[in-house]
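Got a structure for you, questions after.
Missing here: one protein chain of the complex. Every other protein chain is in place.
When the chains are written out, they are named A and B in that same order, and each has its own residue count from 1.
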Amino acid sequence: MTSARSFVALVVVAGMAAVVLFILHLGLGTVWIPPDRVIGALVDGLADPTDRTIVWDLRMPRAILGLLVGCMLGLSGALLQVVMRNRLAEPGLTGVSTGGILAAVLFLGGVWGLPQPGRLLPFVVLVGALAGGILVLLVSSKRGGIDPLRLILTAVIVNAILGSLTAIVMLRSNYALGNILSWLIGSLHGRVWDDVWLALPWAAVAIPAGLLAARAANVLQIDDESGRALGLPLQPARVALFGLAGVLAAGAVTVSGAIPFVGLMAPNAARAVAGADARRVLPLAAMIGCLLLLAADLVAQSFSIKPPIPSSAYRVGLPVGAVMAILGAPLLIFLIRRSTR
Amino acid sequence: MSTHPGEAATPGRTWFLVIVAGAILVALAALAIIHLSTVEPRVAPGQLPGILLGESGDRIERLVVRELGLPRLILALLSGAALGLSGAILQVVLRNPLASPGLLGVSAGASLAMAIILLLNAPVLFALHPVVALAGGLGGGLIVLVASRGARTPVEAALTGVAVAALLNGIILAVIGLAASSGAVRIFFLFTVGNLSGRTWDHVQLVWPWVLVGVPAAFILARGANVLQLDEDVTSSLGMPARRMRGVFVALAALLVGSIVAVAGPIAWVGLLTPHIARLIVIRPDARLLFPVATVIGALLLLASDVLAKVVIYPGEIPVGLCTTLLAAPMILVLLRRKNLGLNRS
Partner (left out) sequence: MPRRLALTLVAALALVMAAACGGEEASDEATDAAVATTAAAEATTTSAPPTTADHEDEDDDDHADHDHEDEDDDDHADHDHEDMDDDDHADHDHEDEDDDDHADHDHEDMDDDDHADHDHEDEDDDDHADHDHEDEDDDDHADHDHEDEPLAVEDATGELVMLEHPAVRVVCLTGLCVDTMFVLGVKPVAANDLLHRDPAYWGPDETEIGPVSGSFFEPSLEDIAVANPDIVIGLGGVHDGLRAGLESIAPLFIVNPIGVDGMLAHVEEIGILLGMEHEAEHAVEDFVHRLEEYVAGVTAKRSVMVVYGSDVNIGADTVCTPAVDALARAAVYPEEFSGCDVHQPFPSFSVEQLLGIDPDVIFVQTYGFGPTPPEPVSEQLVDHVIWRELVAVQNGEVHEVDFFIWGTSRGINGTNFVLDEAMPKIYPEVFPAPLP
C-alpha cells in the first residue's frame, strides 16, 4: 500500500505524462509541421490557415477525444471490475461494447428506418450496451457467485453471437462494410469538434459521477456481509455502478467504436501501482486510460507505412483500435495467468 | 468420473442408443434431401433420384445437382465430421472441455494467412493457398498452446486462445487497411466467417483423403485417448509415453481441421459444441464411443447450418459460419449453464 504522498506523486506524474502526450499529439501527424509553427497555429489566430486547420481543427479535437474516450473506457472498466468482482472485466469483454455496436449498426443500417443518427446515437448505443452487459450477466450468473473466467468465457460466446448478427446486418447493407469494420475495432480518425460536443456531455456527467462512486465501490469490493453491515444498499449500488459503467462505455463507443482492452489495461495498471482502494484506483484508471489511448492514437495518427504494392499508392496507417488490440492482447494473457494463481 | 471406460452397457442404454442413432439417421437423410433440392435453380425433392441416377431433368438441373449440390452436401458432411471429431479429440486429450479449433487460435491464424494472400496478393501459387491457410492455422494454434502452457483451468487456456485471436485480428485489420477496395474486403470477410458456397468436387478431393485417413485413425487410437483422460500419474505408471501420445492426437486433430479450414474457411463453434452433445448421448467418458458419435453429430450440425445458410434469406445466402455461430453458440451457453460442460472436474 503506497502512502498518500506517493499517490499524489503518481497522479502528478501521470498528469504530466498526459500533458506531454497531448502536446506530441498536437505536434505529430501525417503532415510534418515544425514545432514553432504548431505553437504559432495554437496561439495566433492569424497563422498559416492550413497549419491552423491541421492543428486546431484536426489534431486538437482528436487529442481531446483521446483523453475523454480513454478516461471513459478506463473508468468504465474499473467500475465493471468492481461490480463484477472480476479483474478481467471491461466493456469489450462483458458484452457491453458488442451490444452497443449491434444496436448502433441496426440503427445506422436503417433497420428501424430512422434518419441520420446525430445525438440520438449515444442513447441507442447505451441501450444496446446495457442489454449486452445484462445478457452476459444473466447467462453467466449462478447461485454461489460468478466465476470470473467463466463470466468472460460467456461474454466471448455472447460476443460471437452478437457479432454474427452484426455481420448479417453488415452483409445485407454491404456498401458500408469497410466503415463498419473500422467501427468494430475502433478508430478516432476524422473525429472533430462535433464529436467532442457529442461525447463531452456524457463525459462531463459520467466521469465525475464515476469518480464520486469510489466509496460505494470500496464497499462493494468487500464481501456482502460487511457491506451490509456498513449500511449500503448493495443491490441498488451494484445496479447503479453497472449503469454508470454502461453510460461511460456508451459515450466512448459512440464516438470511437469499440476500442478494445483500454478498460482492461488501465484499471489493472492502476491497481498494480496504487493498491485496492477504489478512491485511488478509479481516478488512476481514468488517467491511465487517457495515457494509453493518447499514446495508441499518437501511433495511429502519425505512424504509417508505404506498403510494397503498386495499386495501394500511398502510405497507410492503422486504426487506433488495432494498435490497442496488438498492445492489449499480451496483457490479457498475462492477467488470465495471474488470475488463477 | 464415476464410471470407468469400458464398463458394460445396460440393456436400457443400448435401446436408448439405438433410438438416438435412428433419429440421427432420419434427420441426416431429411436434411440431405432438403440440402440437395435447395440448389439454384431449385429442384423438387421428388426429382432428385432421377436426376442423380438416371437421365431425368434437363442439363442444368443435372449439372447443378450432381456437380454443385452433391459435392457441397458431401463437403458439409465431411467438414462437420472432421470438425466434430477434432473437437472431441482435443477435448479428450488436452483434458479441456473448452478445447476446440476456434478457441485454440487455429481459425484466427488461418484467417490472417488468407488475409495476407487475398488482400495483398502475396506471390503464392493459387494451388498452394490451402497449404498456407493450414500453416497459418497451425501457427495460431501453436502460439496459443505455448501461451497457455501451465494454464491451470480449461477456461484459462480457452481465454488465452481468445486473447491470441484478438491479437491476430488486430493484425488482420492492419492488413485490411492496405486493401483499396470494398469488394476485396467483402470477399475476404466471406472467407473469414467460413463459407461453403460454390464448392465443387475439386474441393471435395482436397478434403476427403485427410478425412478418410484421419477419422479411422482416430477411431483406432481411441483406446489410447482413454488412457490420456486419466491423471498424469496414472498414465505414466501405466508405462505409456503420454506426452508423445498427446502430440500424435493433437497433430491428428490439426490435420483434420486444417484441410477443412483451407477449403471452407474457419467455421466456428461446431468443434466446441459437438463433443458436448455427443457426451449427452454417450454419457460414459469412453473415447471409443465418443469419437464416432461426435463425428456423426458434427456432420449433422453442419449440414443443418448449411441448409439454414441456403434458405434463410433466399435468394441471398448467408455464409455458413454465421449460421453455425447463431445455432451453436446459444446451445453452448445453455450447456454452460445447465451441465457446466464438465468444467468442475478439474
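Just so it is clear, contacts are C-beta pairs under 8 Å (C-beta built on N, C-alpha and C of every residue); 3 or more make two chains touch, one makes a residue touch a chain.
Quantities reported herein were computed from a predicted structural model and do not represent experimental measurements.
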Which is it among A:M16, A:L138, A:L212 or A:A276 that touches the chain not included here?
-> A:L212
Touch assignment to the omitted chain, from A:G77, A:P148, A:G246 or A:G317, lands on A:G317
From the listed residues A:L21, A:I64, A:L130 or A:I161, report the one that touches the chain absent from this view.
-> A:I64
Contact residue for the chain not shown (choose from B:T14, B:S56 or B:T200) = B:T200
Spell out the interface residues on chain B facing the chain that's missing from view.
-> 39-41, 60, 63-64, 67-68, 118-123, 125-126, 129, 177-184, 186-187, 190-191, 195, 197-203, 316-317
Spell out, residue by residue, where the missing chain touches chain A.
-> 4, 7-8, 11, 15, 29-31, 50, 53-54, 56-58, 60-61, 64, 67-68, 71, 119, 171-176, 178-179, 181-182, 187, 189-197, 200-201, 203-205, 207-209, 211-212, 214, 279-280, 282-284, 286-287, 304, 308-317, 319
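Quick note on the criterion: only the chains that are shown with their structure count from here on.
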Between chain B and chain A, distance of the C-alpha-averaged centres to the nearest whole Å | 35
Mind listing the chain A positions that touch chain B in their complex?
-> 88, 139-140, 142, 147, 149-150, 152-154, 156-158, 160-161, 163-165, 167-168, 171-172, 174-175, 177-178, 181-182, 185, 260-261, 307, 309, 311-312, 316-319, 321-326, 328-330, 332-333, 336-337, 339-340
Which of the residues in chain B end up touching chain A in this complex?
-> 98, 120-121, 147, 150-153, 155-156, 158-160, 162-164, 166-167, 169-171, 173-174, 176-180, 182, 185-186, 189, 193, 268-269, 313, 316, 318-319, 322, 325-326, 329-330, 332-333, 336-337, 343
